[in-house]
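With one protein chain removed, the remaining protein chains of the complex are shown where they sit.
This part shows chain A:
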Amino acid sequence: MHRIESAIEKAVKFRSHGIFISETFELARRQARDAIEKGLNPFPVAVKDCFLTSTSTTCASQMLENYTPPMNATIVDRIVARGGCIIGKTNLDEFCMGTSSALGHFGPVKSALSEAMSDDWLIPGGSSGGSAVAVQTGIADLALGSDTGGSTRNPAAFNGVFGFKPTYGVLSRSGLIPLVNSLDSPSIFTTSAEACWKYLEMLAGIDAADSTSVNLPEIQGIRSIEDLKVGIPAEYNNECLSDDAWKLWNHAANILERQKAQIIPISLPTTKYSLACYSVLSAADIASNMARYDSVAYGHRSKMDNSTYEMYASSRSESLNTVVRKRIFAGNYMLMKQYRELYLEKALKVRRKISNEIQDAFKKVDIIITPTATGTAPKYSELRDTLFTKEDDDDYFTQAANLAGIPAISVPIGKGCNGLPIGVQLMANKLQDKTLCNIAQLLCRVL
């Protein structure tokens, strides 16, 4: 109970950072009492506001500003059943579209690694920015995020915490408001690799409500780095990568080598197409998934309702931000009869290539190690002045894991010369989630 009260205190203390869209302190207290009654140890949990909870769920959009879902996401129910107490729903990029957590309807998330100022601030990464900061500030032991192209690993790296995207399907998507259905993975923020695995075990398991969910196979895991084959893909050393990030990536590889791992240079030449591939695939899914927001049964309803179509159009235009609207436009374009073959079907082929290439790499290596992002967290003003193009540079490192459906974890490896955290990313083959967490843990032990 003490842990929950202190979490609530911290949440109040950090309010100026915009971590939460809604605070559910009373709910957390009630869940803590229930947990204790059941003989469980209550622990504070923050949940990204794209997971359904029957308190409120907004996806940081005016569209769902007053929306109360009729159910909870499967993994929310599962974590509460294990003693999780929901402190609040965390802030994000609107409908998870973005890597800055800066443009949501309820204001930006501001990193807690520097003072929160009103006009400029340190970017927490995104889209799961609020969840990352909730763990970094010690409010939550576990924060639930979602990861479609890096939305958990990126903010984990920027905030110096662990961000773990499991194999696609290991965590149920039932109750996760989708971004790209075939790429979305509910994900875990916490403070250690052991905890990543511990929470994954609590949350995993096939879910009848998600036909794409899979069971994690029982595997041994590993206890030593010795003889581990570690792949270093040459293409991840690109022109956007900062010196700091490059050094720490090397540092991690050196540590592993010192622990008698075999370092194997590999090549993943198609990774550079992941951004274009992702843009097309995601736009198509987004256009489709967002079609339900027509203001008929729920969601923002415009006063301009002289005709049904006017009502649809104005309700959507008024309440969805430009990032979201642009992607809907793009997606509807890609889905058109005359362009589908040209874009969507090509992108699907590229996706298969990227995925096959990674699968092939895992015939030679056990894990792949890469940077998580180009460098340390930028300032808001930097992003704004470059029209958010830096977001794409960072996405480069994380998207391939989603396209291939493999598990990936961002490990805080050290600090850049500006004193801000930097992460490295470890990727393993499908369903090797335990191996991945084990290696991350062994790596951290010798850092």
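Observations, loosely collected:
Basically, a residue touches a chain if its C-beta (ideal position, glycine included) is under 8 Å from a C-beta of that chain, and two chains touch if they have at least 3 such contacts; residues count from 1.
Convention: contacts and distances are computed from a predicted model.
With the options "Glutamyl-tRNA(Gln) amidotransferase subunit B, mitochondrial", "RAB small monomeric GTPase", "Elongation factor 1 alpha-like protein" or "Protein DOM34 homolog" in hand, the undepicted chain maps to the protein name "Glutamyl-tRNA(Gln) amidotransferase subunit B, mitochondrial" (source: UniProt). Residue A:M336 is the one among A:I219, A:M336 or A:C417 that touches the chain not shown. Contact with the chain not shown here comes from a single listed residue; of A:A234, A:V296, A:L342 or A:L447, that residue is A:V296. Touch with the chain omitted from the figure is made, among A:A156, A:L248, A:A261 or A:A284, by A:A284. Where chain A meets the missing chain, the touching residues are 50-52, 57, 59, 64, 69-71, 73, 173-178, 181-182, 208-212, 284-285, 287-294, 296-298, 308-309, 312, 332, 335-337, 340, 344.
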